[in-house]
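Can you read through this structure? Questions will come right after.
In this view, the complex is presented without one of its protein chains, the others remaining in place.
A, B and C are the chain letters, set down in written order, and residue numbers restart from 1 in every chain.
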Amino acid sequence: MTDVRRETGEKERLVSELAPRLCNWDRWKPDDGVGALNLVDEGKRLEGREAIRSGVAISLGFELQDGVPQPPGSGRLNPQHVMTELPTAAAFESGESVFADDMLIMAVHAATHWDALSHCFHGGAMYGGISAYEVTATDGAAHNDIVPVARRLVTRGVLADVARHRGVEVLPSGHGIGPDELADTLAAQGVEVRPGDALLVRTGLLGATVRSGAWTEFAQCGEQVPNTPGVGVDALPLIHELGVCAIACDNWAVEQLTGGGPLFPVHELALVYMGMPLGENFELDALADACAAAGQWDFFFAGQPLPIRGGVGGPVNPMAVL
Amino acid sequence: MTDVRRETGEKERLVSELAPRLCNWDRWKPDDGVGALNLVDEGKRLEGREAIRSGVAISLGFELQDGVPQPPGSGRLNPQHVMTELPTAAAFESGESVFADDMLIMAVHAATHWDALSHCFHGGAMYGGISAYEVTATDGAAHNDIVPVARRLVTRGVLADVARHRGVEVLPSGHGIGPDELADTLAAQGVEVRPGDALLVRTGLLGATVRSGAWTEFAQCGEQVPNTPGVGVDALPLIHELGVCAIACDNWAVEQLTGGGPLFPVHELALVYMGMPLGENFELDALADACAAAGQWDFFFAGQPLPIRGGVGGPVNPMAVL
Amino acid sequence: MTDVRRETGEKERLVSELAPRLCNWDRWKPDDGVGALNLVDEGKRLEGREAIRSGVAISLGFELQDGVPQPPGSGRLNPQHVMTELPTAAAFESGESVFADDMLIMAVHAATHWDALSHCFHGGAMYGGISAYEVTATDGAAHNDIVPVARRLVTRGVLADVARHRGVEVLPSGHGIGPDELADTLAAQGVEVRPGDALLVRTGLLGATVRSGAWTEFAQCGEQVPNTPGVGVDALPLIHELGVCAIACDNWAVEQLTGGGPLFPVHELALVYMGMPLGENFELDALADACAAAGQWDFFFAGQPLPIRGGVGGPVNPMAVL
Partner (left out) sequence: MTDVRRETGEKERLVSELAPRLCNWDRWKPDDGVGALNLVDEGKRLEGREAIRSGVAISLGFELQDGVPQPPGSGRLNPQHVMTELPTAAAFESGESVFADDMLIMAVHAATHWDALSHCFHGGAMYGGISAYEVTATDGAAHNDIVPVARRLVTRGVLADVARHRGVEVLPSGHGIGPDELADTLAAQGVEVRPGDALLVRTGLLGATVRSGAWTEFAQCGEQVPNTPGVGVDALPLIHELGVCAIACDNWAVEQLTGGGPLFPVHELALVYMGMPLGENFELDALADACAAAGQWDFFFAGQPLPIRGGVGGPVNPMAVL
């Protein structure tokens, strides 16, 4: 567990030290836009099939609405839903068919979503060593956009319910889930993580925040990063070793946030070096209950986001089937 | 096959005649917002699991982009993707982590999507006999929004590749797929449709239009309805009898369009009376090729859309796993 | 001065009593969309010209920004400004011209704006007795949209600086400016209001809120109406008699708000019966200082909003020239 306010220099030291160990740039074709999802193939999906035992399906997408989860001043626009056509008496009188139609306006990263491999940069580069400046205002991400992820992200999923393992509603503020705690949780659950799995890590934070309404402590507001529990940077070597293809959490940034400036070592290592998409604002409480009830911590995971051309992320309604 | 320009009176006659036969309002709880998806339960998903044979996953979502598929003047806004944060030299120099962020603006029904049971009305009502005026500018759909569909739509899927069965690239303009043609296609493919299945029907139109660029002949422009192939209203009794939970096509409106005014009998019957979501602008060509190659026409279908509160539809990146 | 929490019945009584006295439906062509702006003609603008004495121009538009003035949960989206094109090193190297481009997304009534005569309704009708249902999701306002206002609203303006007259920074919460106070202020300023004038009434609220940051007390949040100072309904007969063509204030709703439910008698009387556009969120502090310094309370007023087809309001950067 790491629980300190980080400095810029410390963040940089962590990343520099771990990047060479975790880097996947030479492991696959560096510009295929797929990254660690190269670990997901047909055989992997057959493994996912085996995890369907009862047929229970649980949707992990936070309902799109305009008030939450991004607090005011966060810099991300919550989903705005507006009607562009409505039924009217005149329409019914016309004898023609009558419809309602609507529009959606949202920050791509506002609700439940995947970060694409073009969402974060380090040393001027994104995954594969591709220049950060390949992401432009005109075209979005010319490389590593969310489309390849959208075409591939169906696999076996595993839940690590760390909050339940510790017997708490929600992990402490700023708590970092380290390799031992992660391994202990998985061992206690009796589930094995295998190459190509999507790993869902539960902190309890999103559900607790829904109940408390303390959204300003949930997400970044301007330059202010909150203290929230999440994956610690020291857990990444284990995650790398296990061959996880993607991580998602029930918090705003996957990783442990310790206040201070916007320092995200897990983003830099996972997205830039490991090529591993990060899933944020996943609703994991119902899934956790179902897993605990069934004593089953793996499942078929259909986590494919919307295929936005040039998108540096993609909204998603992930589905776990037990 | 029906291939005529319809009149308002004829549309009304068709709907009035078939509605009593097809109506599901009293079959389940009329205000559960789920409709024919009541046919999808855990056992059904286990059937879906059995359809996973090789682990090939095929994404059916049309890439979100600003130029297509809605032609200019259609009244629906194609997805607009804009960047709200970009990497800069100054950001790299700051030592803090560097990100790109983005925003999405789109008509909900512009790209690949499901129509919610609040998208279409008949006789002042939507599915379950609920007043059409429960859909408002302020709140969207207070009943029958897309959320219950988003929580449920994972099941066994079956492809009826009608274009391939007829040996054509694309079905003729304005062609209606009737019950015999649908049954013949399924029989020739050797696949059985069972209660709770999602039925995907391939006309060839979306792929052909991608190649031809003739988008103004693909979608409605203002009051102008194109002539496009699709599901004929006469096929609905068979679809009802088979227990299909949702239909999706590779065209703009699922149903056969025969020009003239905006007359959509299949929408009225399927959405309002049968409570069956309609999926539009699905990309089915790659799936069709994979099915033909495997000689397998059923698959696990993860078709869950985004859960938009109040939404009368939901964008989706549907995934078929063979 | 009226300073009580209103009940629905009281609001209705006030409106019913005053509507017959204030109604302009038969005074001009009821469907010309211009309403009280019929009082503005060429001669009126020559009067406006005479009010230009020193050539000082003061812009009254609140800077469009994403954080204010609408508080979170208000239901109106503050202006979102996003870049769609940016200069890049590659662009400079191309030898072609290099540009930046942008997009604006906003609630029409979020910042400084005029309410069109289709913004408010009473008894099922809008100005001219036209059915409220002529405003639709598809077309916006088919009658009384903002366009005729946008083509006409240049006239002589008069400022009534009520806050300065009372010697306060801002009028008390929930304070209603009645006819005596309005007349006293104008008399003390030594300025005459004449038919066709636009009347700007200063409460001090917007400036005080900019300084205090208490935006949740400034604007409606959901069903919660704040207590704010503004024009009292009892001032309308005087305003009618004076021949004012439009009123604007440095508050959120022109009128006095007294908490409780969303009851807006001034909106109903001014917009629906008098046909008088209401201007909201006007920045009046700099104008007030300039008027006080010059001892001049009238000016040329260029208050034309954007001509949005179907708009029930229009954003504006109003300009006063002394």
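Keep in mind that, in the parts below, a residue touches a chain if its C-beta (ideal position, glycine included) is under 8 Å from a C-beta of that chain, and two chains touch if they have at least 3 such contacts.
Fair warning: this is a prediction, and the values are worked out from it, not measured in the lab.
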item: Residue among C:L64, C:V168, C:L238 or C:A292 that touches the chain left out of view; value: C:L64
item: Chain not shown: contacting residue from A:C23, A:L46 or A:V82; value: A:V82
item: Touch with the omitted chain, as defined above, among C:N24, C:T228 or C:N317; value: C:N317
item: On subunit C, residues whose C-beta touches the chain left out of the figure; value: 8-9, 11-12, 41-46, 48-49, 52, 54-57, 59, 61-65, 75-77, 79, 81-84, 86-87, 92, 94-109, 118-124, 132-133, 135-137, 140-141, 147, 150-152, 154, 261-265, 267-268, 300, 302, 304-313, 315-317, 319, 321
item: Residues from subunit A at the interface with the omitted partner, ascending; value: 82-84, 86, 103, 105, 137
item: Where the missing chain touches subunit B, by residue; value: 67, 71-73, 77, 80, 83-86, 88-90, 105, 133, 136-138
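The rule we apply is simple: only the chains that are shown with their structure count from here on.
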item: Same-residue or different-residue interface between subunit A and subunit C, half as cut-off; value: same
item: Distance from the mean Cα position of subunit B to that of subunit A, given in whole angstrom; value: 27
item: Distance from subunit C to subunit A - Cα centre to Cα centre, in angstrom; value: 45
item: Where subunit B touches two or more other chains at once, by residue number; value: 82-84, 86, 103, 105, 137
